[in-house]
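With one protein chain withheld, the remaining protein chains of the complex are depicted in position.
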Amino acid sequence: MTPDPLSYGLFLVGVRGSVATTVLHGLEGLRSGYPPVGMLTETDLFSDQPLVSTNNLRISGWDVAGDLHQSAAELARLNVLPRDLVDLSALLRDRVESEIAPGIPEPEDEKLVDSKSADRAKLPAKEQLEALRGDLRQWVESGRLRGGVVVHLASAERERKLAPEWMDRDADPIALLDSAPIDFPPSILYALAAILEGMPYVNFTPSPGASLPAVAGFASRQGVPVLGNDGKTGETLVKTALAPMFRDRALKVLAWEGYNMLGNRDGAALADPARKAAKIKNKDQVLPAILGESATRHTGVSIDFVPSLHDWKTAMDYIHFEGFLGVQMSMQFTWHASDSALAAPLVLDLARLALLAQSRGHAGPLHAAAPFFKNPIEVDEQDFHRQMEILTKWLAVQS
Amino acid sequence: MTPDPLSYGLFLVGVRGSVATTVLHGLEGLRSGYPPVGMLTETDLFSDQPLVSTNNLRISGWDVAGDLHQSAAELARLNVLPRDLVDLSALLRDRVESEIAPGIPEPEDEKLVDSKSADRAKLPAKEQLEALRGDLRQWVESGRLRGGVVVHLASAERERKLAPEWMDRDADPIALLDSAPIDFPPSILYALAAILEGMPYVNFTPSPGASLPAVAGFASRQGVPVLGNDGKTGETLVKTALAPMFRDRALKVLAWEGYNMLGNRDGAALADPARKAAKIKNKDQVLPAILGESATRHTGVSIDFVPSLHDWKTAMDYIHFEGFLGVQMSMQFTWHASDSALAAPLVLDLARLALLAQSRGHAGPLHAAAPFFKNPIEVDEQDFHRQMEILTKWLAVQS
Amino acid sequence: MTPDPLSYGLFLVGVRGSVATTVLHGLEGLRSGYPPVGMLTETDLFSDQPLVSTNNLRISGWDVAGDLHQSAAELARLNVLPRDLVDLSALLRDRVESEIAPGIPEPEDEKLVDSKSADRAKLPAKEQLEALRGDLRQWVESGRLRGGVVVHLASAERERKLAPEWMDRDADPIALLDSAPIDFPPSILYALAAILEGMPYVNFTPSPGASLPAVAGFASRQGVPVLGNDGKTGETLVKTALAPMFRDRALKVLAWEGYNMLGNRDGAALADPARKAAKIKNKDQVLPAILGESATRHTGVSIDFVPSLHDWKTAMDYIHFEGFLGVQMSMQFTWHASDSALAAPLVLDLARLALLAQSRGHAGPLHAAAPFFKNPIEVDEQDFHRQMEILTKWLAVQS
Partner (left out) sequence: MTPDPLSYGLFLVGVRGSVATTVLHGLEGLRSGYPPVGMLTETDLFSDQPLVSTNNLRISGWDVAGDLHQSAAELARLNVLPRDLVDLSALLRDRVESEIAPGIPEPEDEKLVDSKSADRAKLPAKEQLEALRGDLRQWVESGRLRGGVVVHLASAERERKLAPEWMDRDADPIALLDSAPIDFPPSILYALAAILEGMPYVNFTPSPGASLPAVAGFASRQGVPVLGNDGKTGETLVKTALAPMFRDRALKVLAWEGYNMLGNRDGAALADPARKAAKIKNKDQVLPAILGESATRHTGVSIDFVPSLHDWKTAMDYIHFEGFLGVQMSMQFTWHASDSALAAPLVLDLARLALLAQSRGHAGPLHAAAPFFKNPIEVDEQDFHRQMEILTKWLAVQS
């Protein structure tokens, strides 16, 4: 495949992970005739919008370990990727593998990462930032690309305490990096690299990324759209679609207990309580936001690592609610879905939406991306349907 | 309780049934301090609207059999009504019982009905209509009421074939009654009686009521609001709240099978296939309307009579859907709720909404009532959240 | 693979169906190292028994249509068969295809069947029987086999009314065939062919097979074991494992509603009410047998054809029960499993058990096979655990 002069780069953090591997094969699948199921940008809602064609998205990215061929084989084994598509995409994987740049690992992953990523981990934050910018420039040049978008897909980072200046929308994040500690959140560096290179940044993870006021403000001033945080793919999506029903019938939710089981690399990472915390927080906050603090006497979210499920996330939720005259009733649901199959089309949607926003001159956090995220930056609305209204209105204004 | 000069009549068809009995005790409960859980008209959404106070609603109605005290005792036994409220309301039940008028039974219920209702069944349609109007005038007078609203709560009628003129919005339904067959749908007669007496008519059942064009048009010309059809209380409510999520993620629903179990009088009536048909149709149509015919390869709804459940309706739904690259996933939910406890607050909401519409001069079908119904008259939108938007906008314009 | 002098024939009715195709590939899988998950005959329970090795089972059989390669490809697509095993078994499928004999179709399948099967359908019953016997002798000879076992795996037959003599254990079924109607149940003919050729007959379907007294008696007199009816693979298995718990806690089951969804050829066949009846009856009878008629006020079983599920059978059961002092409680379960993956190892277990019984001189219905069947011949016990005790004791006596 020769570089296309109309192509845009889709630069993925965690490019060998399950979601990225599904995105890569998905692009190939779309080219070879698979219908775009799961992609909102391929529905009537976007029919009048000047979107970048999925044919013109070219994947590169960073990772700290792994092998794309192995990832693809594993996803085929788990019935997430069709085997014919995996066979068809061997050369594409070779091309992407040849361009992958080393990533910035979490300290606790030290033993698992390749030596180049380990080396990069030792650099001061500012030098890490420059290395990431160099990667972006290199990919743009070698692919003769018109532009690009960075999508963060790596596992959840540990929560870290940052200096208070990061909460200031007017602070200069590049200057703050000078006094950054050794153990600085990589997701912020990826965000800054994208912004400095004039590329939109999409954070599909619960890691901070561009959501800190100093980074969000910087993106606004630099005229670059940023989207995030934490892709809303499964149980939380259902919660935010269903909780409004209880609110709009004035039913009192007494308890909403959600039990999540998953078995992929994300699941293993979440066995670390420090990394689990951010994820749980995002998942648990949506109900009080929709139902009101007083309406939800008791909400709980747990995530358990069940290795045999691999990429298949199963959630069981129990909702105890009160109706007229104190009568107690219940609802429960089970959600059984492939994490990567749900996430991949959203990644494509978000990349196209980010490029669309950029083409219209949008700067800073894109509120219209709210329905795609568990914790949308600067948006308090958690009701999925109202988030869809925000998006719909934004599209109408733009078109 | 002496009649209140500000009171409005709440005239219930099927006044001794479970829903009506719960409405009656609910009004008493609200007066004695139970919180209005389940009532949308008591939330902020309606805070600026000049609603009739629930303290000023006075119940009367029709029924073909039964006894209010027995209905109340049964609902207390099933934990739908608090026992203290049943004890507290004995005098109120006595008052209502003393005023109940005979109803118009379905022919197949012949053996179960009291003699006065059986007598009324034998009258020609037009005389039945006059009898119902007489009942309304009598209740208004004896209660010194300022007005009233009729709410139809009887069991689903058999489907009947009517003359084609009934499908004409400009036809005169009163004239059509002259050639009405013996076996004419009672729900239409209740609707016409209400309209002729200048009272809004709410149809909480799948029976035709005011939904036929000839009746809806007549209501418009007479300047009377009509609301319906078929209260959306349980499984169908969940469907219309959840299906938009699949649409708005562009996921392809392959099958949506809904299994309903219920054990009350409604359940027994539905054992009659002719009466079940209308109900099933209303429940089954909502998915194609939201997801598109092509998206739903296979949807099914079944209703089974499980006597031990009594008023507790349990539904189990299985949703099979396809995502990106053909990956198949599933969701299932169980809904376990008291039919009457869900319906009663909606009846109060609808009665107040109907009177509000009348006070603003609304005539004919009230589209803003759509979120309360499985089959809203003249409204195609089945997405619960979009129906809520319709209501919200109507309220904003009015206030 | 050259014929093995120690081999036994595994002669399958419906040899191109999903279950048979899974059995075929399973045998190849066991030879190539797949662990025998799902096979009771490979557990300690059977460790002292002189079982025929799975290496020595050689498949042939009858079918009325289809193509083994297509069946295998379809099962691979549905993730029931591992793709590597399907690739590995191409030559084996070729060999089996070359030996498949025409089957005896149901009249309503007329248009779907191949011409040889259509021709066979036109023969009188006795000639059909002779043709089947000829097939068996041909396979034994060509494969130089020491013996064989016939396993019936075809779709459920329509229920047919037979002459009363078939209910007489002492009647001669061969003589009765002379006056058999044109439309005679094929499953009985397969049973008689096997018995006459001295081969055990296993009926994995709800069709009559060897369960009619005249056939069962004949098998006893001929000294041939017969096993059946209707493999207990999924929802019914769970029922018979779980219902004893309610009995042994003296809990009163008020209702047990089972909803089955399936999408394979069996599912399509069951859309025919006449063929569905036998299946439903077998599934519904187990609860009263375990819990007592009086304990189960209401049990229901439904089967719906949901094409998108293909071989994946999903069942949702709701159990309403009463405990101490009239308290009402509930349990529900969902079972999601591949029909063929559950059935295939049972087919291998039953074939080996049948040959074991024959080697010990057992004649007629084998009661010890009860745990494998929904409707075990001549066994009233439906409690799965007590059925396992019957098997365990039989094995202990024999070894």
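As written, the chains take the letters A, B and C, and residue 1 is the first residue of each chain.
FYI, a contact is a pair of C-beta atoms (placed from the backbone, for glycine too) under 8 Å apart; a residue touches a chain by one contact, two chains touch by 3 or more.
Just so it is clear, the model here is predicted, and its values are computed rather than measured.
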Hidden partner chain, touching residue among C:20, C:51, C:64 or C:80: C:80
Option touching the unshown chain, where A:314, A:358 or A:375 are the choices: A:314
Identified contact with the non-displayed chain, of C:73, C:174 or C:241: C:241
Subunit C, residues in touch with the chain not shown (by the definition above): 22, 25-26, 29, 34, 36-40, 42-43, 79-82, 85, 237-238, 241-242, 244-245, 248-252, 322-327, 329-338, 341-342, 344-345, 371, 384-386, 388-389
Subunit B, residues in touch with the chain not shown (by the definition above): 79, 83, 334
Contact footprint on subunit A, counting only the chain that is left out: 254-255, 257, 259, 261, 297-298, 300, 302, 304, 306-309, 314, 316, 318, 320, 322, 328, 330, 332, 334, 336
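Quick note on the criterion: only the chains that are shown with their structure count from here on.
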Chain of greatest Cα-centre distance to subunit B: C
Angular offset of subunit A relative to subunit C [C-alpha, multiple of 5 degrees]: 180
Separation of mean Cα positions, subunit B and subunit A [Å, integer]: 44
Centroid distance [mean C-alpha coordinates] between subunit C and subunit B, Å: 50
Residues of subunit C engaged with two or more neighbouring chains: 334
